[in-house]
Structure formats: C-alpha cells, structure tokens
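Can you read through this structure? Questions will come right after.
Of the protein chains in this complex, one is absent; all others appear in place.
Let's turn to chain A:
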Amino acid sequence: MALSPFASRSPSVTVASPSSALRLKAAATHHAPGQAVTAKSDPNPERELTEQLNDDVRRKYVKGKKLGEGTYAIVYLGHFRDDPSSCVAIKKIKVNAEYKDGLTMDAIREVKYLQELSHRNVIALHDVFSSKDQNLNLVLEFLPGGDLEMLIKDGDIHYGVGDVKAWMGMLARGVWFCHENFVLHRDIKPNNLLIAADGEVKLADFGLARSFADPYLNMTHQVITRWYRPPELLFGAKQYSGAVDVWSMGMVFAELLLRVPLLAGMSDLDQISKICEAFGTPTEENWPGVTQLANYVTDKAVPLRGREFFLQQFPTAGPVGADLLMSMCVLDPRKRATALQVLQHKWWATEPRPTKNEDLPRKSGTKKMGDDLARRGGETDDGPFKNAARQLDFGGMK
C-alpha cells in the first residue's frame, strides 16, 4: 500500500462505480419514453439516479441488533446481505436539532477523513448511505475486541512491556499514517483505540479530525479529551501541528504503563498545573513564545524534568522506552517527536519484542464498540449520570 494521494477505496456514495452508473442510466432512458405513467413521477431523473445508487448501497447491508446508543449516533451490528458471516458496524447518525440545515460536523468529518484513509490501524469505512428520513449511515469495520481503556481498567488482565510495545506500535502507525496523509485526529485516547478480532488496534472516532490547516487559518483549541490534551491547546494556540496527536500518544503510552491516566485534570486549569507538576513549567527559555499564547497561565515554577524523572516514573518501559516517552512529552511542540520519529525510535528494536497480535491479552464483548462510537468526540462520560442513557433502552418503544 503506497501512500497514494488518492483514496484507495472509494465508498460508493462519493464515487459510484462508473459501470453501475451507466447501467442505471441506460435502464432509466429505456423505461422513460415507453411509458408516460412513469415519466410523470420522475421530474428530476438525475436525483432519481442518485437515489437508486443509494438504494443499491443500502441493500448491500442488513441491519441487525443495536449495539449502543449515544447522543450523537446509534450503532447497529450488521452484515452484508449476501454474506451473513461478515460483520460490520452500522453507525446511524441521529438528526441533530442544532444542525437543522445539514449534517453535524462530526459526521461530515468522520466521512470526509475516513474515506481517504485506508490502513490496518485506522478503522475502515466500507460505505455510506442514507436511510429513511435522510438519516446518514456509516458502514464501518466491526471491531469486537473492545478498546484499550477496557484493558487498562480491567484488573484481571495482566500485560507486560511487550504487549504495550505492540499496542503502541499499532497506535503510532495509525497516527503516522494519518499525519502522512495530512489528517489530524485530535481525539486520541484509550477508548478511541478499538481492538479488532485479531488483536489489531485501530484508530477510531474521526469526529474531531481535520486536515492540516493552511497558513493563517485558525483551528479550534477545544479539541482532544482534556487528560490527553497537549499544553499548547490548553494555552489556546490556534495554529498547531501533528504534535498535538503525539502528545496524546505519549499520554496513552504512560497510561498503558501505569494503568491509570497520568494527568487526570479536573478542569483545564487543573490540567495545566498537573502538566507543570509532572513535566515542568513552560517558560520562555524552554518554550520560546509560550507567553504569547492566548491562555498562558502559570502558578508555580517547576524546573523541567530530566531523563531521571522518566526513568524513575516508568521503570517498566526500560531506559529506551523512557527516552521515547520523554520525547513524546516535550512541552514545546516544535521539539516534540513527530509520529515518524516515534516510529523510527530504537525502542521498537530493543527487547522485549512486541507481542504478536494473537498473543495479546484481550477481552470479549460486543456491546462496547457501539458505546464507544456513539459517544460524542472529545467527551468523557464522567458526569453524575454516566451510563444512564445506555441503561435505558428506547428501542422497544417505537
């Protein structure tokens, strides 16, 4: 798979296969002059054609049971009509009251970027179609293995450095591929890292993704779940780069090693002070220009942490692993490692070797995938009524 500039897959909604389009057109012209009855109900043949194409795609899949529901989407298990053994996840985007005239940004982003990315470590988007009431349905790869957050939180699961290395390798490859194709994910966290049946970790939830911004174009800094948000975004930077994803990767790495989130801030300000405590306070010396950022604040001056801190904090990673983590957690985004540099690090070549996919610890459970996809990007459910929506099943009411 070369890094082709073009989408190597073309979900049917965007680029219909020319042959089927021609066939349909031929069929339409064949019928139209013959019978005046059909002609009157067909004032716009072009629109009719797209609807036919959409129906073609829709008929390819059978929607099965509901896997989960959130404020933003409902996820169903489905399969290809002609192959009941295949599994897909069909994510039905709910019609949102906020966006009366169109689709939600999340849905547009997800379709826009997922259809361009085809990689082992990025969730695959098979098709997109609209069902009745103009609902948008994304046909995604079905990933039954849960997510990394489940594995981290499950005390019954034990894993070692080899496993962490395998997971981090897959994550880094996914992120690198996105960056190589000029896409920022902007919501990397353990519960967006879904696990396929074969143990492969896949980057999911592109609801906050965007392509690299053009110069002078502002981007929002209100992205990435707080615990995984890099300091430049907390300081309100409007122009940033792939380094934001690398910081999140570093946080995931640390969380995999510690099995608790490294920096679990209660608020954005708390998050900044936690970062300062952990890695040192950003100053003009270690991060030129940081004081110019919109929301720059400091409370106390903590000197920058050296290599010893990482070695001591993360002994399981070994000295080389600690080096890698340190390079991912540099405060100044310009000095932070890029996804490419992460993959070129010598940690991957040191012992222990990354665990093979089939030997990775895993957990079964199909419910989780739905829960996860249905969650709005960048939002953690740590509110007072968490899980409440999921426990109530409104599916039987209609």
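Structure notes:
We take it that a contact is a pair of C-beta atoms (placed from the backbone, for glycine too) under 8 Å apart; a residue touches a chain by one contact, two chains touch by 3 or more; residues count from 1.
Everything that follows uses one rule, which is that contacts and distances are computed from a predicted model.
Of the candidates "Vacuolar protein sorting-associated protein 17", "Trafficking particle complex subunit 6B", "RNA polymerase II transcription factor B subunit 3" or "Putative exoribonuclease II", the chain left out of this view carries the UniProt protein name "RNA polymerase II transcription factor B subunit 3". Note on the undisplayed chain: of the listed residues A:His79, A:Arg120 or A:Lys363, the one touching it is A:Arg120. The residue from A:Ala209, A:Ala243 or A:Leu360 that touches the chain not shown here is A:Ala243.
The residue from A:Lys153, A:Arg259, A:Arg307 or A:Arg334 that touches the chain not shown here is A:Arg334. Residue in contact with the omitted chain (choice from A:Tyr76, A:Phe177, A:Phe206 or A:Phe253): A:Phe177.
The residue from A:Leu67, A:Val164 or A:Leu293 that touches the chain not shown here is A:Leu293.
Contact between chain A and the unshown chain involves residues 1-10, 12, 15-20, 120, 169, 172-173, 176-177, 179-180, 182, 211-216, 232, 235, 237-244, 287-290, 292-294, 332-334, 336, 340, 343-345, 348-349, 353-354.
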